[in-house]
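To start, I am sharing the structure in question, which I have written as structure tokens.
The complex is shown incomplete by one protein chain, all other protein chains being positioned as in the whole.
Up next, subunit A:
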Amino acid sequence: METTRPALEVDGIAKRYGDVVACDGVGFTVGPGELFGFVGGNGAGKTTTMRVVLGVVEPDAGAVRWAGAPVDRAARRRFGYLPEERGLYPRMRVLDHLVYLAELHGFTTNDAHRDAERWITRLGLRGYRETEVQRLSLGNQQRVQLAAALVHDPVLLVLDEPFSGLDPQAVDVLSEVLRERAAAGVPVLFSSHQLDLVERLCDRVGIIRAGRLAACGTVAELRAGSGSTLVVDAPAARPGWADGLPGVTVLGVRGGRTRLRLADGADDQPVLAAALATGPVRGFTHQDPTLAELYRDVVGTTS
């Protein structure tokens, strides 16, 4: 392990494919031991950014730096990468495959074997060591793919949708692994559409929209200025009861519970009064807006 813990810097990445702008000046930093969640709609530029970090795509402009220096092949060899389009040799056996990839990342055969076995056990693949990848279920193939990204003890993790296709148990295992890697000082960059998971797991979040980083920071920072969420349990309330209250936006109604967004500095007492006017009020709770709500604020409900 390095004594100076390096960080990943993505600086003003731009990439166009013909007329399509994939990235338009994306820039952020993932510090040592930091879990960075990358969220955004389909085609927003998450995958292109990650492919640029791994050198799979050459950017039109901008730079990627690792430990302060431009990323070269020697540095990339120590990165762990889970591509969006999963890729493994269909007819190769799980153990052989992981050993091969670890060796390609510079491990000796012995070390490659040891770590391949370790990750096979960790990710619950022991029964499939000698099975061809194509014979595994999609969920298990995904576990092998994760093992492939982790097997060479990478100094940086770049994972494109690592949680998609995993069962709840595997989601827990992977969350634990990512936290553990981060605790060891590894910067972890991953994208996901499961916003609750990102909120729970990540130190910082970047929201990307149309090739630009629309918001970036801790969830608390993203919350700043976006008010709070009020959940009012008023079973007898009719739809539209809260319309027209100052500083209030209705987010949704379900089973008598109304979720409201209260703008920063708006008074909640008129809301309570309006709720009591509809009949009994069984609950009146302040909540922080979830990442999903913040995301919708940033991106708009259409995407």
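Going forward, a residue touches a chain if its C-beta (ideal position, glycine included) is under 8 Å from a C-beta of that chain, and two chains touch if they have at least 3 such contacts; residues count from 1.
In the analysis below, contacts and distances are computed from a predicted model.
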item: Protein that the absent chain corresponds to, by UniProt name, given "ABC-2 type transport system permease protein", "Cytochrome c-type biogenesis protein", "Acetylxylan esterase" or "Alpha-D-ribose 1-methylphosphonate 5-phosphate C-P lyase"; value: "ABC-2 type transport system permease protein"
item: Residue in contact with the excluded chain [from A:120, A:148 or A:170]; value: A:148
item: Option touching the unshown chain, where A:7, A:67, A:92 or A:231 are the choices; value: A:92
item: Residue of A:27, A:41 or A:55 in touch with the missing chain, whole complex considered; value: A:55
item: Positions on subunit A contacted by the hidden chain, ascending; value: 51, 54-58, 73, 76-77, 79, 81, 83, 85-92, 96, 100-101, 103-106, 148
